[in-house]
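Only a single protein chain was left out; the remaining protein chains are all shown in position.
Our next item is subunit A:
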Amino acid sequence: MIALLRAVAGLIVWAVAFSAIYGAQGLVCARGWQDVAIGPVGLGRALLIALWLAFCAVLGRMTWRLRCAWHGGVFLDRLAAASAVVGLISTVYTGLPVVATAVCR
């Protein structure tokens, strides 16, 4: 059972990342943090980018640590490696809007 959970760990981290970033975006706009400037970006966007990069880093580390599992013989380990890669790509792609789009409009 734990092996199954490990096999989808990367996808679970994506789910947490997506929820956290979307939830944080709602909080940022409700609290008006986007209006506080930190250099060229608002506080809100900075927070969102930080969250996004943090999750990308976690998934990057997972992908790196599981890089040998691709060639191993255990099916669930290969799934774990695939899950980490998919989680990483998904987090990068679905979180990318934090960089460029309007936060609260």
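The working rule: a residue touches a chain if its C-beta (ideal position, glycine included) is under 8 Å from a C-beta of that chain, and two chains touch if they have at least 3 such contacts; residues count from 1.
Just so we're on the same page, contacts and distances are computed from a predicted model.
*Asks:* UniProt names the one chain left off this complex as which of "Carbon-monoxide dehydrogenase large subunit", "Amino acid/amide ABC transporter membrane protein 1, HAAT family", "Cu+-exporting ATPase" or "cytochrome-c oxidase"?
*Replies:* Per the UniProt record, the undisplayed chain of the complex is "cytochrome-c oxidase".
*Asks:* Please identify which residue in A:3, A:36 or A:50 touches the non-displayed chain.
*Replies:* Hidden-chain contact among the options goes to A:3.
*Asks:* Which residue numbers on subunit A touch the omitted chain?
*Replies:* Interface with the chain not displayed, on the subunit A side: 1, 3-4, 7-8, 11-12, 14-15, 18, 21-23, 25-27, 29-30, 48, 75-76, 78-79, 82-83, 86, 90, 93-98, 101-105.
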